[in-house]
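Apart from one protein chain that is not included, each protein chain of the complex appears where it belongs.
Think of it as A and B in the order they're written, each chain with its own count starting at 1.
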Amino acid sequence: MQGSQNRPLRLGDLEAERCKEQAPLSAFAPAAAASILASGRQAGIKRYRAVLNTIVSILFDGLAWAMFLFIISVGLSVTMGLMGVVNLAHGAFAMAGGYLVMTATASWGVPFLASLVITFLVVACVSVLFERTLYAQLYGASELDQVLLTIGLSFMAIATYTYFYGPLPQAIHVPDYLLGEVHLGARSFPTYRVFLIVVGAALVAALWYGFERTNMGAKIRATVDNRRMAQSVGIDVDRLFTFTFAIGSGLAALGGGLAIQLLGLTPSFAVIYLVFFLLVVAVGGSGSMWGTLAAALALGICDTAGKYLFADAGSFAIYAVAVLILLIKPAGLYGRE
Amino acid sequence: MKIMGALAASLLALCWAGTSNAETIKVGVVLPYSGPNSDLGNQVDKAFDLYVKLHAKDLGDNKIELVKRDEGPVSGANARTVVTELITNDKVKLLAGFVFSPSAIAAAPLAAQAKIPMIIANAGTAWITNLSPYIVRFSFSMWDPAYPMGTYAAKDLHCKTAAAGFTDFPPGQDSTLAFKTAFEKAGGKVIDEVRMGSPGPVPDFTPFFQRVKDEHPDCFYVFVPSGSHAGGVMKTYGDLGMRQAGIRLIGPMDLIPDYELAHMSDAAIGLVVMSSYADDYDTPMNKAFVKDWHEAYGPNSYPDFMSAASMDTMAGIFHAINTLHGNLDDGAKVIDTLKGWKHDGLRGPIQIDPETRDVIQDEHAEEVIKKPDGKLGVKVLQTFPQVKDECKVLKIGRCASGT
Partner (left out) sequence: MDANNPSPSSLVGTVAAERAHAVDFLARRDRFRVAEALPWLLAMAAYFVFPNQMILGGQTLIMILFALSLDLILGFAGIVTLGHAAYFGVGAYGAALLITDLGWSEPISGLVCGAVLAAIAGFLSGWLLLRYRGLALLVLTLSTTIMLQQLGNLFRDFTGGYDGIPGINIAPLFGLFDYDLYGHTYYLYSLGVLLIALYAVRRIVYSPFGQALVGLRENVARMHALGSPVHWRLVIAYTISAGLAGVAGALFAQTNTLVTLGVFDFDQSAAVLMMLILGGAGWLYGAFVGAVLYMVLQNELAKISPAFWQFGIGLLLIAVVLLSRHGVFGRLANVGRLSPWGARP
C-alpha cells in the first residue's frame, strides 16, 4: 500500500488508492466514476452509521435495564455477603416499595420523587422489624432453611397484597418532565430511562462514598471480610446486620418504585423478577458492590443485545452468560471463595 | 281437628314441593383465581356474578349455583384435577370459564367423556372448538380480531409494510399468523416478526421496539397478553417516540383492556385496535351495564372485553336453562339449544355458528381518542359485521381437522 510510512493508514487512504486505480477508467467517464465512488462511500458510511446506531441503542437500553437490576440487587448482595443469608423475600420488599410509591402518588398526592425517598425510609424502618424477629433466626442456619423461610415470607406478602390491592396491574403517573424524550445530537433517548441511569449512577457514587469513606462502611467491609476478627476488634455485628439489612431493603423498595413505570406492578412482582436479582448477585459475587455493578452491566447489556439481535432466542442470552461466568468463576466476578 | 289440619297442611306442602320443578342448576366455573394471571380470571368472575345477580329472576323457579374452582397455572396442569372434581364430586351440569387455552385443551377429553358441555369464556386458540362436540365458545378466537385487522391495515390505513411483535406463545403466534395472512392477501408485506419474550414476567420491551423502529415499517402489529404487558407496550411505544417516527401501532383489543386504558398516557392516542367491545360503546344496554358494574365493584373497576364476553356467556347459559326448563341432564341437548343461538349483547349482535360451535361477532376498528372529560376513550371507525373464525374457514393448520 503506497502512502506515507510515518503516519497510520486512514479511511481516506483507501479511498485515495481506489481513486488511483480507477484513474484510467475515469479518463473515459469521469462523471460516472466519480458518482460510483461517491455512492459507494455513501453506502459505506450509511451502513457504518446504522451499525453505530444499533450499538448505541443496545448500550443505552442495556445500561438503563442494568441500573434497574443494580438498584434492587445491591441490597441483596450486601446482606448475603455480610450475613450469609439467602434472602428470597428481597423481591417482596421491592414489591412493597412499589405499592407504597403508587399509593403515595395516587392517593396522598405526594410528588413522585418525594415518594421515592419516603418509600426508601419507610420500608427500611419496617424491615428492621422483620430482621429482628425472623431473619435473626437464620444466621448460621442451613441454606435450605433460609431459602424456605424466605420463600414462605414472599408467599405471605403476595397473598396479603393481593387481598388488599387486588390482582390487577397498577400504574402510576410520573411527572411530565420525566416523560417523553431527551435529544442529544442526532439521537433521542427516552427521558425516564435517562432518569433511571442518573439515579443508578448517583447511587453508585453514594454507596462508594459510604463504603470507602465512612466509619460504618469500613465496619461493613471489615465484617464481610472476616466476621470473627471484626467482632473481636469490638464491632457490634448485630447492629451492623440490622443497619445493612435496612439499607438493602430500602434500596429494593426504591428500585420497586422506579420499576412501575418500566414493568408495571402486580403482587407477583415479588417472585417473577427474583430470578434476575439472584443471577446478578451470584454472577457479581455476594458482598461486593462493584461485583453487583459489573454483573448488572454484563447481564443487562447482554440481555438487551440478545433481545435486539436474536429476538427468537433472545431471552436465552442472560442465562447463558450467567451460566458461563459461574462455571468459570463460581464465587462470582468479585467474589471470594 | 288440629292434627287433621297439620296433616293436611303438610300434605299440601309435600304436593306443592313435588309439583314445583324448581331446580338448582350447578355450573362449574373454572378460572385462574391465583397466580400472576388472576387479573384475567377476576374480570370474568365479576361479570358472571353480576349477570347472575341482575337476571336471576329470568330463570323463573330455577336457580343457578356457580361452583368456583381455581383453574391453576397457565400450563393447564391443574385443569384435569379441578374439572374431574367438579364433574364427579360436585355433579355440575355445565362447565364454564377457561381462561387459558392449555386448560381447555386438557379438560376437553374429560368433558367429552362425561358428556358435559364446556362453555368457553376466554381461551382463544382457534382449533379448541374442534377438540370435542361438547365445546361451545362465546368469547373469541385469536383470528377474530387479527384477520380483519390485517385487511383494514392494508386497505384503510394504507400500510404497505408492517412489522409484527408478539409474546412468544401460541396466542401470540396465532394472532400474528392471522394478521399476516390477511395483510399479505390484501397486498401488504410483513417485513419482520419479532418474538418478544415468554408470557411470564413483563419484559423490557425496549430492545424489541427499538429494533422495529430502526426498520421503519408503516404499521407495527403487536400482540401481548392482556394485562400488565399491555401497559408496558404503551409506555415503550411512547418512550421511544415511535409515533413521531411515523410508525403506527395497531393490534387486537388485548392492547387496550379498559382498566389499563384508564391509566395510559397520551402516547396511546391514535392507536387503532380491532375490538369486539369497549366501555365507551354508546348503546343504552352498554351504558346501563357500565353503570351497574361501577355500582357493584366501585369506580376504579372497569369492565373490559373479557367481561362483556362473559356476560354474553352467562346469557347463553340462561337461554339454555330456560329453553330446557331447567333440565340440563342431556349435554347434547344443551349444545343443540346453543347452536345457531342469536343474541343482541354488549358486543352487538352475536351468534353461535352451528357448524363450528364458535362465536360469530362484529369486530370494530377503533381509534383511541381523548374524550371531552380528559380521559382516554375509543371512537369506532369501521365495523366488520359477523366475523367468523377465518382459521377454520380457510382450514389452516390444526383448524383443518374438524369434529
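Here is the rule we use: contacts are C-beta pairs under 8 Å (C-beta built on N, C-alpha and C of every residue); 3 or more make two chains touch, one makes a residue touch a chain.
Keep in mind that this is a model prediction, so the values were computed, not measured.
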Of B:P109, B:G270, B:P349 or B:P385, the one touching the omitted chain in the full complex: B:P109
Touch criterion as defined above, residue of B:L59, B:V74, B:M149 or B:M234 at the omitted chain: B:V74
Chain not shown: contacting residue from A:L134, A:L178 or A:V237: A:L134
Touch residues of chain A, complete complex, unshown partner: 80, 86, 134, 137, 141-145, 147-149, 151-160, 162-163, 275, 278-279, 281-283, 286, 312-313, 315-316, 319-320, 322-323, 326-327, 330-332
Footprint left on chain B by the chain that the document does not show: 33-35, 38, 69-70, 73-77, 80-81, 84-85, 87-89, 101-102, 105-106, 109-110, 113-114, 125, 131, 168-170, 173, 198-199
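Here is the rule we use: only the chains that are shown with their structure count from here on.
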Mean-CA-position distance for chain B and chain A (Å): 37
Residue ranges of chain A in contact with chain B within the complex: 50, 53-54, 57-58, 61, 64-65, 162, 166-169, 171, 173, 179-181, 188, 190-193, 261-266, 268, 272-273, 304-305, 307-308, 311-312, 314-315
Sites on chain B touched by chain A in the complex: 34-36, 38-39, 42, 194-198, 200-204, 206-208, 210-211, 214, 227-229, 231-232, 235, 238-241, 259-260, 263-265
